[in-house]
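Omission of a single protein chain aside, the complex is shown with its protein chains in their original locations.
Letters A and B name the chains as they come in the text, with residue numbers starting at 1 for each one.
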Amino acid sequence: MYERLAEVFSHGMKNRNFVAGGIITIVFFGVALLSYVWSPHPIENINISDKLLSPNTKYLLGTDHFGRDILSMLIMGAKNSIIVAFVAIGIGLGIGVPLGLVAASQRGWTDELIMRFNDFTLAFPSLISAIMITAIMGPGAVNSIIAIGIFNIPVFARVVRGAALNIWKKEFILAALSAGKSKARISLEHVLPNTASVLIVQATIQFAIGILAEAGLSYLGLGTQPPAASWGKMLNEAQTFLHFAPQLAIYPGLAIALTVLGLNLFGDGLRDVLDPKLRRNR
Amino acid sequence: MKLLEIKNLYVTIDTLDGPLQIIKGVDFSIEKGERLGIVGESGCGKSITSLAIMALLPDKSKVKGQILLNGEEINLFNKEQMCRIRGDKIGMIFQEPMTALNPVKTIGDQIAESLILHRNMKKRQIIHEVEQLLESVDLPVERFGLNLYPHQLSGGQRQRVMIAMAIACKPDILIADEPTTALDVTVQQQILELIKELAIKFGMSLIMISHDLGVIAQTTQKVMIMYAGQVMEQGETSQVFKHMSHPYTQGLFAAIPKPGSSRLEGKKRLSTIPGSVPDPKSTVQGCIFAPRCSFSDDICRKSPPEQSDIAPGHNVRCFHPVMED
Partner (left out) sequence: MIITLLVASSVVFFVLEILPGDPAAVMLGINAEADTLAALRAELGLDKPIAVRYLGWLGDLVQGDLGISYTYDVPVSELIMERVILSFPLAILSITLSTLIAIPLGIIAASNHTKPMDFLVMIFSQLGIAIPNFWFALLLIIFFSVFMGVLPAGGFAGWDAGIFPALSSLLLPTIALALPQAAILTRVTRSSLLEVLKEDYIRTAQAKGSSSRRTLWRHALRNAMIPVVTIMGLQFSFLLAGTIIIENVFYLPGIGRLIFQAIAQRDLIVVKNLVILLAASVIVINFIVDMLYAVIDPRLRGAQNV
């Protein structure tokens, strides 16, 4: 296991996307972790006398209309984005992977049923459904996590099924079957570990999509609620002050774009490193 | 002056593991109207040689040596000049008729393309010419209209379309790279005969590339046996087939099943050449075939043999050519 990691790492260091994306991703996670122990100013502090300040030595990136420190809010926003995207991926993996494994091992009508359900879920514009879910269950971070998570389910189910179908064709699976192992056991012991690399790559991409979706929902006021900080929410509030303080609309967007860019590059790089066959055109 | 002359051709392809030398010093020439066969196992460089002549090698490859067409060094030509050679002076038929035709264009359009590119003809003339071409490859226009798409044709019919495309401008040289390998056995004969007939009819020189000695015997006057990027034996087809002198050539012949010696009655097993084609990454000091050759000795392993004449117009790259009779 350790050797495999070392190998991936040494190959990865030669890949431009992997390195650039990896660095951005590490910084992003580092900042989010940092928020647990330290942030420049507590974001619950409302200090109206310091409102809408330009960047200065006390507030490195200035303040918003409540006099809250922008930098601190960005740092807390990073934490918020990670939690939402992470849990949403957890939902997708937790439900989607078993579905995909069952579909691949059972085939027949079970497979058909699961895949049709997948197609159906994927066909609806995810944001519309997410808006419906959050609007009906009420806005909030938890509901937005569920809404985003639901759309990770068919994605992971499809990816796992595809990878698993290839593995079910291999000889060692036949050997395990003839040794009398049940399909469920084979799925867990042999198939699942072999789908790990596709899952990791897909998870990276879904992470980026999750961050974008969270920002979109929060921007519409359906996601994270105040006083918690969210990049999308910050953009929403900034829009009111576009004429007086356009800089407020710059930083959170930059944070979203950089993070998503980093994750996408990292995902692309990782795919190239883990699966050289797919390298050709990317 | 020879029509086509290849002098000391080297081709190197850059790969992830470093440069690979695929062609290692190949010389040959062809006269107007002459039919030459190039034989060898897959990977011996016969297709690469033809692609080098057409300047259609992948971008990562380097060509050294001279390729002279009518005395002009076409290997020094720029892209634009080369486009004027391809299709007009040299036509090429590829191996896979299923994938070598564009699936979204009609066969009429695809045959007409060479004419549009190289001939200054009016639309009606072109249509007439394309119909003539289809007739000449035995695809009567009444049944095979110009508006058919490749997927509506069988493999053999598609290969006929390929031939019509390659000969559209009546090129000086027609290169056929394994033209029948992908086809049914019954169709193979017809296609081979067709290519040979057309070459004679239009006075085109033919370069027939194949791993099949039968194909070469049927269609060519001269033959060249290649192994691992080098020419092993070269000469008149009839001469070489009668007096094969290189151990590799003999091995190739011995590997063909002969009629009447089927498994049921014959006790002799079909012979194979021991070992396998050398890894192009490895460098061999002596003769490149020595490791697989049952006649090899210390000389063979020390220095590489040169091509030497053993009869007029018949040369062999071997220290110990087999002399029968």
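Descriptive notes on the structure:
The rule we apply is simple: contacts are C-beta pairs under 8 Å (C-beta built on N, C-alpha and C of every residue); 3 or more make two chains touch, one makes a residue touch a chain.
Values in this document were obtained by computation on a predicted structure and should not be read as measured data.
Touch with the chain that is not drawn comes from one residue among B:Ile30, B:Ile67 or B:Leu101, which is B:Leu101. In the complete complex, the hidden chain is touched by one of B:His151, B:Lys201, B:Lys242 or B:Lys302, namely B:His151. Only one of B:Glu113, B:Asp138 or B:Glu236 touches the chain withheld from this view, namely B:Glu113. Of the candidate positions B:Asp17, B:Glu80 or B:Asp298, contact with the hidden chain is made by B:Glu80. Contacts to the hidden chain, counted on chain A, fall at residues 120, 123-128, 131-132, 135-136, 208, 212, 215-216, 219-220, 232, 235, 238-239, 242-243, 246, 249-250, 252-253, 256-258, 260-261, 264-265, 280-282.
Where chain B meets the omitted chain, the residues involved are 54, 56, 79-80, 83-88, 91-92, 94, 96, 99-105, 113-114, 117-118, 143-144, 148-149, 151-153, 157, 162, 165-166, 168.
The criterion applied here is as follows: only the chains that are shown with their structure count from here on.
Separating the CA-averaged centres of chain A and chain B is a span of 54 Å.
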